[in-house]
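There's a structure below that I have some questions on.
After this line comes chain A, so read on.
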Amino acid sequence: MPSLEHIANLVHDWLNAQFSPGLALFFEFFIIGVLIIGLFSILGLVLIMMERKVSAWMQLRLGPNRVGPKGMFQTVADTVKLIVKEGMTPDGVDKLLFNLAPFIVMIVAMVIMAPLMFAKNFQIWDINIGVFFITAISSLSVIGILMAGWASNNKYSLLGAMRSGAQIVSYELSAGFALLTIVILTGDLKISAIVNAQSDGWWIFKGHLPVWIAFVIFMIAVTAETNRAPFDMAEAESELTAGFHTEYSGMKFALFFLAEYVNIFVVCALGATLFLGGWQPLHFGTGTGFNRVMDYIPSSIWFAGKTFFLIFVIMWFRWTFPRLRIDQLLNLEWKYLLPISMFNLLLATLITIMGWHF
Partner candidate 1 sequence: MTNEELTIKISALQPALVVEEGQEWLQFHVDNKDWLALAKQLKETAGLDFDYLFCLTCVDWKTHLSMVYHLSSTLHRHTIVIKIKLAYTDPVVETVSGIWRTAEFHEREVYEMFGVDFLHHPDLRLLILPDGWEGKNPMRKDFEDPVNMIKL
Partner candidate 2 sequence: MYRETAIVNESEVTGDLVINMGPQHPATHGVLHLVVHINGETIRKVEPHLGYIHRSIEKMSESLSYRQFIYVTSRMDYLSSHINNHACAMCVEKGLQVEVPPRAQYIRVIMDELTRIASHTLWWGAMAMDVGALTPFFLAFREREMINDIMEETCGARLTMNYMVPGGVMYDLHPLFQQRVKEFIKHFRSKIDEYDELVTGNIIFQNRMKGVGILTKEDAVSYGCSGPTARGSGVSCDIRKLYPYEVYDKVQFDEPLETAGDSFARYLVRLQELRQSMSILEQLIDDIPEGDIQAKTKAVLKLPKGEFYTRAETARGELGVYIVSEGGTTPYRIKYRSPGFSNLSALDHMARGGKIGDLVAMMGTLDLVIPDIDR
């Protein structure tokens, strides 16, 4: 069965056979760009559809069911609507920042994708500081949100942006510490190394207490970082109407919307990579029949399955919990999550030094 790794190698070999190495690299860049944009639109369609169906399922509703079979093309129809809608720029806004902000948020979401390992040996860029790269880039999205909120010349947008700023900056600490726990256990920042270290068992199984704590903290922190309920302070529909994107319409709004979902995908993919073994199949013991069956499932399916499971968990949060208040949100981070994750880091270090993990 041709795996993604196999296809990628075929393309690489063919391009190098046809063109000079420099030109081949250029074509590879081009293909990657097209693929990422394609992935973006597919992710947007799939995740928005998933969100609608999950919420409908939890809320005694049917969800969209008119366009296409079971309403599958509803998001396509919505996208078409958003594209043909007038992208209004209200009077009194800072035009440059207002128009730039959605693109910054979008670019950040795109760049984060680079070190992600989508299947076995299928990765855009296996940078040796992979985890660090993701943490660094993801914190840039707050700039886009602040720009949007400030440039909109709307008090609700400004409040939303300020909330978002405070929130993302704080929760990044906890998310970072949770990632560091795995980095310490693995001893490497490289995504491929982290995944390979889990070939004999995912970190969530063999990492003892610190990984469990780190996983819970990671899930809470990324929910906050992606501005999802119960931490959707930046939008807080019932308080700030729509927060930082109140004034946006048409495709500019769609970019924010899409970036939100792609960010969810990225953080869940990261969670799946670090805690749930990335593309590694589920194994029990060594050499049993069960393991062999698991090996038959392609690595890309494993990765997608784990990622979508985490995405489902985050959606589940959204449709179950009420929203926190802004001061409670910051209290939770600075008074509980941060001390716990710092202590957890020490614990993980201790376990690694003593070699107590499996």
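As a selection rule, all candidates are chains of the complex that A comes from, given by their letters.
In this text, contacts are C-beta pairs under 8 Å (C-beta built on N, C-alpha and C of every residue); 3 or more make two chains touch, one makes a residue touch a chain; residues count from 1.
None of the values given here were measured: they were computed from a predicted structure.
The candidate touching chain A in this complex, chosen from 1 or 2, is 2.
Listed in rising order, the residues of chain A touching candidate 2 in the complex are 55, 58-61, 155-156, 159, 163, 229-230, 232, 236-241, 319-328.
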